[in-house]
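To start, the structure under review is shown below, and the notes come after it.
We show some of the complex, not the whole, and keep each chain where it was.
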């Protein structure tokens, strides 16, 4: 986990963060002020966006991170190597959002598919605080259960 | 809930079901045999697809229905009026899949947004059994809680 | 779904609703005003309570209905025949709460185990509005998928 300045991001990272920012505007939340945008980069260099989607029964909320991966997968690109997160953090202290545990579990499939750790960039809404991290840093000891039987990948 | 023949679907319904079928091929499930494709139709006539995405911790699986809505929303279209579901039902008895309760709860936002009941078409993988139904028929008495405060839609 | 008066509930139903009411006081929610208590009755006549438990990432909230069933199951009683729900509905219009879709899906295991439909009683916090219903009425066309392979119950 390192704090980086916007100006120090590589062009592709800036582009990915910009996609996450633009996804924020389609986030759906008529209930609370939390909205998030995300974007993922596939091995092939394709970018897919995701916007958070709230629910009256908040247990059914879906985060932007998952929306972005689902969008990429639906379009046939699931070798995801980078994820950018951009949160409207008006009610927080201005720190970039970390993925929730549900998203971390969901994202844990990605290194199995890509063969690489997932790089994560997360920014507050003014881009004055940006962190770079990796999935293995956020979830260092992932669930190692079986989902019924041995995977046949 | 009525059973219909493929030949009796309207052209747009056929197109939507075809999109759901094509989404099936991008479903991700290295763990079990269940894979599903879905597609939604927006008020504006746009179609968005969704493919199911499994997880080693099966509680983090995301169904195709949610993936399709998230994809539409991320692209700025959330007045969803129709949903088609196409399941690879090799391990079942050949009946079309019904959405799970998590998806029903998730989908329950859509009538609030569109102002209309959500029409649902669900087909088995040989298209020999197709049902037409509506969200209000599958979830006739939805959760009416508050998600923290009154919605401000 | 029928509206009933408190005085018309049978003694065991009153006792179950009272248990749900008492479970409300242990509900945990430092984030929003929604709290719920629930109680289930097993075939053997045992009552188990459940209190809702909120989470900073609201997608991880767990409802009282699930808590009550989990408590019964952990104690070795999973032939559940009745469920009572009691919501602190200060922010709503005074109508009894319906279970959310996640709970409906979760509860759907119970008729498979007990061999009977699940009876549901739900009350507002003043007990001036009480509904009696059944799981089959709230979720008339449940998910019929496979969870990986045929169940071996």
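When the chains are written out, they are named A, B and C in that same order, and each has its own residue count from 1.
In the analysis below, contacts are C-beta pairs under 8 Å (C-beta built on N, C-alpha and C of every residue); 3 or more make two chains touch, one makes a residue touch a chain.
Since the structure is predicted, the reported quantities are computational estimates derived from the model, not experimental observations.
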Assembly size in copies, with 3 chains present: 4
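Heads up, the rule we're going with is that only the chains that are shown with their structure count from here on.
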Between chain A and its twin chain B, rotation from the CA superposition, multiple of 5 degrees: 180
Distance from chain B to chain A - Cα centre to Cα centre, in angstrom: 24
Mean-CA-position distance for chain C and chain A (Å): 34
In chain B, residues with contacts to at least two other chains: 31-32, 58, 102, 105-106, 108, 143-149
Residue numbers on chain B that touch chain C, as the complex places them: 1, 31-34, 58, 87, 91-92, 95, 97-106, 108, 133, 137-150
Partner chain A, residues of chain C touching it in the complex: 57-63, 100-102, 147-149
Chain B - residues contacting chain A, complex: 23, 26, 28, 30-32, 49-51, 53-60, 62, 66-71, 73-76, 78, 102, 105-106, 108-109, 112-113, 143-149, 151-153
